[in-house]
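Every protein chain except one is present and positioned as in the full complex.
Right, chain A next:
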Amino acid sequence: MENDAVSLTAVTKSFRAVRAVDGLTLAIPRGQTVALLGPNGAGKSTTIGMLLGLIPPDSGKAVLFGLDPGQAVRQGLAGAMPQEGGLIPRVTVGELLTFVAGTYRAPLPLGQVLALAQMTGLENRRVDKLSGGQAQRVRFAMALVGDPRLIVLDEPTAALDVEARREFWSGMRTLAGRGKTILFSTHYLDEADEQADRVVVIDRGRVVADGTSAEIKKIVALTTVSVTTSGEVSWLGDLPGVRRLEVRGDRVHLRSADPDATVMALARAGAVRDLEVTPADLEDAFVALTAKETV
């Protein structure tokens, strides 16, 4: 059987008293684009650090293409863009990328990398004279210049404006189209929703949901049914499908797993004043998934 691109088995990592990653298991088959979605401090960067061999796990096992992560990186199978840093002063974009390319066995031609990272024409610019967005693109270019099979990006679009973000994802889709395995972390829900084949939601160092973005929305399926009411409202929480009840002023928001049944029950009870039904979005799912853990 062909090895998975990434395989994490029950990896755990603590920093002093804080358990950053807690028995996390994740397998990514080759060619998939996976979003690692979670709030700040969820353990995304630590997970990425362990799968790249930068951080040794306290327990559990990280494997890339059937190899020890450090070994896989040495063989040029992975390219990565850490959350920050990695740029040095006093060299040009071209010099830096040529150097990184030279460490791999079969790198991409410089021109192609510059085009993919939307940096054409900037190769003679000093790295320390670039704007924030341009610097981010150089960092992206360093991750892909070696033409690795697995590309790992930790919060790749954090410093980018909307336009730059759009261009960045178009470059990423080109790579995904070439059969690359891509893992990126983000706390932007729309990015995970739009760009990934599969979304892995992590919180407090554990996987709390794993599937396509449609599947994740369905797991939690929190369609919101809102009505205007007066008086006692707690009975609304017992209606079919209702999972949570929120009262804001005279509006009651019912988070429902079965909105049809909820609406029918409301109608039977004659309580459909100013009825409003809002479909679930990933943000709701995300909030629900990560909030659930605090209870």
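We adopt the following convention: contacts are C-beta pairs under 8 Å (C-beta built on N, C-alpha and C of every residue); 3 or more make two chains touch, one makes a residue touch a chain; residues count from 1.
The rule we apply is simple: contacts and distances are computed from a predicted model.
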Chain not present in the shown complex, as UniProt names it (candidates "Stage V sporulation protein AC", "Co-chaperone protein HscB homolog", "ABC transporter" or "dihydrouracil dehydrogenase (NAD(+))"): "ABC transporter"
Identified contact with the non-displayed chain, of A:Ala27, A:Leu67, A:Leu87 or A:Met264: A:Leu87
Residue in contact with the excluded chain [from A:Gly41, A:Gly102, A:Gly132 or A:Gly237]: A:Gly102
Residue among A:Gln75, A:Gln118 or A:Ser226 touching the omitted chain: A:Gln75
Residues belonging to chain A that touch the chain removed from view: 52-54, 73-76, 78-80, 82, 84-91, 95-96, 98-100, 102-105, 142-143, 146
